[in-house]
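Reviewing the structure listed below.
With one protein chain held back, the other chains of the complex are shown just where they sit.
First chain written, first letter: the chains are A and B, and each begins at residue 1.
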Amino acid sequence: MNTRRPLRFATLLATLLLAAGAQADTVLLNASYDVARDLYKDYNPAFQKAWQAKTGEKIEVKQSHGGSSKQVRAVADGLEADVVTMNQATDVDFLADKGLVAKDYTKKFPNNASPYTSTMVFIVRKGNPKGIKDWSDLVKSGVQVIVPHPKNTGNGRYTYLAAWGYALKQPGGSDKSAQEFVSKLLKNAPLFGTGGRDATTTFMQRRLGDVLVTFESEAELIAKEFGRGDFEVIYPSVSILTEFPVALVEKVVDKKGTRKQAHAYLEYLWSKEGQEIIAENYLRPRDPEVLKKHAAQFPAIKTFTVDETFGGWSKAFKAHFVDGGSFDQIYSVK
Amino acid sequence: MSRSSSHSVLPGFGLSLGYTLVYLSLLVLIPLAGLLAKSASLTLADIWAIATGPRALASFRVTFGASFIAACLNGFFGLIVAWVLVRYDFWGKRFIDALVDLPFALPTAVAGITLATLYAETGVIGEWFAKAGIKIAYTPLGIVVALTFIGLPFVVRTLQPVLEDIEPEVEEAAATLGASRWQTFRRVLFPAVFPALLTGFTLAFSRAIGEYGSVIFIAGNMPLISEITPLLIISKLEQYDFVGATALASVMLVISFVMLLAINLLQWWASNRHRSVPVKDAAALGGAQ
Partner (left out) sequence: MTVRRANNEPRWMRVLLLVVALGFLALFLGFPLVTVFYEALKKGVDAYLAGLADPEARSAILLTLGVAAAAIPFNIAFGVAAAWAIAKFDFRGKSLLITLIDLPFAVSPVVAGLLFVLIFGSQGWLGPWLAEHDIKIIFAIPGIVLATLFVTFPFVARELIPLMQAQGKDEEEAAVSLGASGWQMFWRVTVPNIKWGLLYGVILANARAMGEFGAVSVVSGHIRGETNTLPLHVEILYNEYQSVAAFASASILALLALVTLVAKTVVEWRMRKETEMLTADLPPEKTE
């Protein structure tokens, strides 16, 4: 066996490590969810330029992407991220409980600390052969619905809450009728995808199911990957407003002395330029002017928030997604 | 662990066993003890409740059942593959030999995505089976496919060196003594490779029990039907229920440990029983040194 090879690799590794930390004055680490790379790939250089023009300081922003709650667990376990940019309040709440993020993080920035929003829409096959228009069509027999796992994935949880909220808002709607509605809908699901991307592959490539429920922003990504001619986007009568909270990791910025830069990094998301980049990535900007400019891309849709309908994420989570919650109840009677 | 073979003339027992135990403790035993300690903040009654809920029980059935079937498939076909690769010459043999390691190098997620695409009703392979009325992807059968894939190299790779080591003289001797080819295989070859076969089976089985990444893409993940235990563990982590997750992981660990121990005892028994089988003419080779 050649014993020198591992050594050479070790040297290589060491060089690699040394090469990393050099250069910029300040290095920020942004721990984010996994489809946000495109957004921050555009946003980070814009911020760097703006910050350097303003202060003369050079900033490098490193990105860490992964499953939302996995990322948050890593931060709680010592991943030194200066900021977290997530797709669900539950995940940031966990860090707030651990004392890593301010308890009132939603008040530290405008709009509930969510610089952009999105909503859940339907993707159907070209020509909409099953005539799917609204949530009520998803529970019809003979309609197959493709959704990511409603309990374990952010995407799936929003879908679940959206359907629940829709049923709740129907005349005579109650928690009981909502649970029946959601349970019927899930009976139409032949499988639960591992994540949003997996559900899409199942629907688009393996051609299973009649309708895919997903984020509005994903529709554009689907078009990029599979071409536009193969599917249609359907906006239901009402859907859920999905928020993407951002927060400073207090403990880390204090330790690294990067509070000023990290705060500016998040704040810049609300600037005209930040909002523009957000809109270009098919996420709904908060700035009304920017939204208006991109109106063609964001059809008007009636939405409800988790706070309004479910009394906040932590309540919604406890009622529906913990062990023994409403999702588990659907699968306990058999 | 006491040493009962003080008569052995070979050196290095203390050093090798000592090193083995230290390394094993540092990398495996202490971390696993930490896992058990973490779950010990629950009472036994709590752990029992977590482990015997209908969802958990169903997931155990799916996980261990599918792992067992997959390991059997790998044992049977793996033996044939190893035999063919060692004994026969055919075009492209080297390439196929190298291919056997693929399931390890391919990240499990890629394996899962690829297998789901192939074995879905619309996939290249799934289509044939769909015609016969068999659905593979998004059923427990899909889990078996994924687990067979990830465990495939074990049996082949544990058998290959042993098969290569069997001296032709042994078989020739059997043949001269009038044994048919089948008898030679059953009485001489099979006993010689059986311990390795069982090792391969055990490894494929244990690897399958823990597998998560590839399975979830092809399983369908329906509660009570195609939900594997590792998925339930992840589900608890997603709820930030660390203690629940470690409890479930500990229960799985104990079950796996008992099963593996049983298989290893069986193997020890089997290899002792067949110890008299001459695998190699040791004296001749010893002289060659």
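What we mean here is this: contacts are C-beta pairs under 8 Å (C-beta built on N, C-alpha and C of every residue); 3 or more make two chains touch, one makes a residue touch a chain.
Since this is a predicted model, take the numbers as computed values, not measurements.
Chemist: Can you list the shown chains that the absent chain is in touch with?
Modeler: A, B
Chemist: Using the touch definition up top, pick the residue from B:58, B:100 or B:141 that touches the left-out chain.
Modeler: Touching the chain that is not displayed is residue B:100.
Chemist: Residue-wise, where is subunit A in contact with the chain that is not depicted?
Modeler: Within subunit A, the residues touching the omitted chain are 1, 3, 5-6, 9-10, 12-13, 16-17, 20, 29, 34-35, 37-38, 62-66, 70-71, 73-74, 76-80, 195-197, 200, 221-222, 224-225.
Chemist: Go through subunit B and note every residue touching the omitted chain.
Modeler: Residue positions of subunit B that touch the missing chain: 1-5, 8-13, 15-17, 19-20, 23-24, 27-32, 34-35, 38, 77, 80-81, 83-90, 94-111, 113-115, 117-118, 124-125, 145, 148-149, 152-153, 157-158, 160-162, 164-165, 168, 171-172, 175, 181, 184, 192, 195-196, 199, 202-203, 206-207, 209-213, 229-230, 233-234, 237, 245-246, 249, 252-253, 256-257, 260-261, 264-265, 267-268, 271, 279-280, 282-283, 285-287, 289.
Heads up, the rule we're going with is that only the chains that are shown with their structure count from here on.
Chemist: Which whole number of Å gives the spacing of the CA centres of subunit A and subunit B?
Modeler: Each chain reduced to its C-alpha mean, subunit A and subunit B end up 38 Å apart.
Chemist: Show which residues of subunit B lie in contact with subunit A when the two form their complex.
Modeler: For subunit B paired with subunit A, touching residues are 54-55, 112-113, 116-117, 120-123, 137-138, 216-217, 219-224, 226, 231, 234-241, 244.
Chemist: Can you check the complex and tell me which residues of subunit A touch subunit B?
Modeler: The touching residues are 69-70, 73, 94, 149, 151-152, 190-194, 198, 201-202, 205-208, 317, 321-323, 328, 331-332, 334.
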